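A single protein chain has been omitted; all remaining protein chains appear in their positions.
Chain lettering (A, B and C) follows the sequence in which the chains are written, and residue indices restart at 1 in each chain.
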Amino acid sequence: MLNTDDYQYSLPIRVRDYETDSQGIVNNANYLHYLEITRHDFCEQAGTSFRAMQEHGLDPVVRKIEIEYLSSLTMGDTMISCLRMRRAGARFIFTQDIYHAVTHTPVVRATVTIVCLENGQLSRGDRLADAFAAYL
Amino acid sequence: MLNTDDYQYSLPIRVRDYETDSQGIVNNANYLHYLEITRHDFCEQAGTSFRAMQEHGLDPVVRKIEIEYLSSLTMGDTMISCLRMRRAGARFIFTQDIYHAVTHTPVVRATVTIVCLENGQLSRGDRLADAFAAYL
Amino acid sequence: MLNTDDYQYSLPIRVRDYETDSQGIVNNANYLHYLEITRHDFCEQAGTSFRAMQEHGLDPVVRKIEIEYLSSLTMGDTMISCLRMRRAGARFIFTQDIYHAVTHTPVVRATVTIVCLENGQLSRGDRLADAFAAYL
Partner (left out) sequence: MLNTDDYQYSLPIRVRDYETDSQGIVNNANYLHYLEITRHDFCEQAGTSFRAMQEHGLDPVVRKIEIEYLSSLTMGDTMISCLRMRRAGARFIFTQDIYHAVTHTPVVRATVTIVCLENGQLSRGDRLADAFAAYL
């Protein structure tokens, strides 16, 4: 169940009706959008932004996603999207779990691996690590 | 009913299951995607592409859309997306109608007004008119 | 410019980075999503919900949208999405304008016509009018 102490950041997100499909539940691809929104909001809390990074020639790209679908969200639901990060060399590993906001039951569990391009080349990630120093 | 002689271009498009919503029908916003796909494919048939135009400092932007929803598409359906264009000064008017591929009943009727930016400024559209000379 | 007295409801919405396209601006189709989110949130403020209406055999459907694109939104921007409604017989007309949250410049102006199906048949709209009596 949800324990916010396990995470460095959490964001409530409401399901938008158009994100549900003919089964009446949120389509699997939309969860990658929720995860991305959460990472980008987290960046801003950390004092940077995806856009600012791009403008400085720093391009974080998704290298790998593992996502388990445990339960469903439907129209009108609100989720709590939680995140913690760690560095593994040139890779940054985001543990991203989504819970139902009311029942606190897990909805998805994901691990997202980000690497950082600098001017088009794979970087060692030192500049990204600096930006997130408070969280690493 | 569908009469392809009324149009300069037509493109069959199949509904993707994730484009339907909880009502089991294609969400209204997706039709704007279908219209855009059709315009971009038409551009290629006309010997240019959206990307090529952008690379030459030419930026067609949507200025106005009027769209009527007449019937619904659902999972598994295929549509015929039809288009004809005309120029009205600096504006290019696309008549874009979508029909059910099997029954030929009208699904949406739309009028899309495009203007052209050149290096960020509104242009008179002469370069875009050149690109589509065969259709104007 | 934005004058909230002109509207019955307004909702701040933040652009999600994935909603921008290769031109760096929000793709035209996403504005229909913003308009839909605003109508659905307005419904909830009015004491009903899209889902609740569906469960009672009441199915509001979009019949027509006219939308003018006046300026662009980009990554990181927040908009104010404003709405007022009126009834015209069986049709409900939503005036929906979106403004940049900081500059208050108009982004899109839209008119959305909704009709109401009851058990699959076009209704006179009396039940929908009841639900929105406070706003009509």
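Basically, a residue touches a chain if its C-beta (ideal position, glycine included) is under 8 Å from a C-beta of that chain, and two chains touch if they have at least 3 such contacts.
All figures in this text were calculated on a predicted structure; none of them were measured in a lab.
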Per the touch definition above, residue among C:2, C:29, C:110 or C:128 touching the missing chain: C:29
On chain B, residues whose C-beta touches the chain left out of the figure: 16-18, 33, 36-37, 40, 49-51, 75-76
Residues from chain C at the interface with the omitted partner, ascending: 17-18, 20-22, 24, 27, 29, 74-75
Footprint left on chain A by the chain that the document does not show: 22-23, 27-30, 32-33, 36, 51, 54, 59, 61-69
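One rule holds for everything that comes next: only the chains that are shown with their structure count from here on.
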Angle (degrees, nearest 5) of the CA superposition of chain A onto chain B: 180
Between chain B and chain C, centroid-to-centroid distance (C-alpha), Å: 23
Between chain C and chain A, distance of the C-alpha-averaged centres to the nearest whole Å: 28
Where chain B touches two or more other chains, by residue: 22, 27, 29
